[in-house]
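Removed from the display is one protein chain of the complex; every other protein chain stays in position.
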Amino acid sequence: MFVVFTAGIGVLFLLGHGRVRGTLEEETRTNEGLRHYLIPRVVGQLLIPFIILFGLYVQFHGEYGPGGGFQAGAIIAAGLILYALLEGEKHALNVVPQKVLLGMMAGGAILYTTVGIFGMLLGGNFLDYSVLSDNTVKGQQMGIILIEAGVGITVTGTLLAIFHAFAARDN
Amino acid sequence: MDILGLFNYWVFAILLMIGFYAVLAKKNLIKKLIGLALFQSAVFLLYITVGKVKGGTAPIFSATAEGDVFSNPLPQVLILTAIVVGISVTALGLGIVVRIREEYGSIEEDEILEMDRQ
Partner (left out) sequence: MTELFGIFLLTLLVITAIAVVRAQNLFVAVMLMGIASLLIAVNFFLLDAADVALTEAAVGAGISTVLFLSALALTVDREKAPKTKFGLALAVTIVACLVIFYATLGEPRFGDPNSPVQLHVGPWYLEKTPEYVDIPNVVTAVLGC
């Protein structure tokens, strides 16, 4: 999980937050997205809520079936990338700003580390979930739910930040 | 000769060599990254093939499947982490390729080496 975080930081170092835009004509051309094409817009508006809903389903049912943090992060990031491709880069950055993306990247990693250190403070080893609650099994389950949530948030934020770093670059 | 039992391993070998050839012999940098992604997929195929038990199901307990034989869950955990590492490496590699293009003006390997020697 920290691998994805490191890769996101690396790409943001290499490509920056996006350069200064060119003339006004260039800006409108690249910010339109696929607005003029009706079919992708309509299909996208129908599909994107379902994609995000499916991503949340996969995240929370990670214990009962296939799923978990990584998969959910990738699916939600794919839905938001579809929105950015259809509506144009500027609107997508209004919906989820750069600061929120950086907050998501760091917040998931902080949640993961906090759960680990919390276990250490209560007397076990690092990332030992048995001491989180009085019943050992319940402690393990609570620990796993929190960890998967942290992983999902980090992966979503990182993949979206990498995409915006590529797409906001002027040629 | 037990061909059906060994087919997966042969496909793994062929995919490995195709990806390896793409990394060695192609000059375009993006083609090399695509070859690396193929190479990684071949290794994942090998691990998951080794972990399968004949007649087993996915390693998820459910109320209906009580006395079933399950496939081994350990290789799947390793491969899950390996897939995420793979896309991180790909994303970082593509960032470096974009920067090389901006600095040198081309992404063919021999042209870049020529420019470096001058």
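Should a chain be cited, it is by its letter among A and B, assigned in written order, with residues numbered from 1 in that chain.
Rule of thumb we're sticking to: a contact is a pair of C-beta atoms (placed from the backbone, for glycine too) under 8 Å apart; a residue touches a chain by one contact, two chains touch by 3 or more.
Keep in mind that this is a model prediction, so the values were computed, not measured.
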Interface with the undisplayed chain - residues on chain B: 2, 4-11, 13-22, 24-28, 30-31, 33-35, 37-38, 41, 44-45, 48-62, 69-77, 79-81, 83-84, 87, 90-91, 94, 97-98, 101, 106-108
Residues of chain A in contact with the chain not shown: 58, 62-68, 70-71, 74-75, 77-78, 81, 127, 129, 136-137, 140-141, 143-144, 147-148, 159, 162-163, 166-167, 169, 171
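Here, only the chains that are shown with their structure count from here on.
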List of chain A residues in touch with chain B within their complex: 1, 3-4, 6-7, 10-11, 14-15, 64-66, 68, 70, 155, 162, 165-166, 169
Footprint of chain A on chain B - complex, ascending: 58, 60, 80, 83-85, 87-89, 91-92, 94-96, 98-99
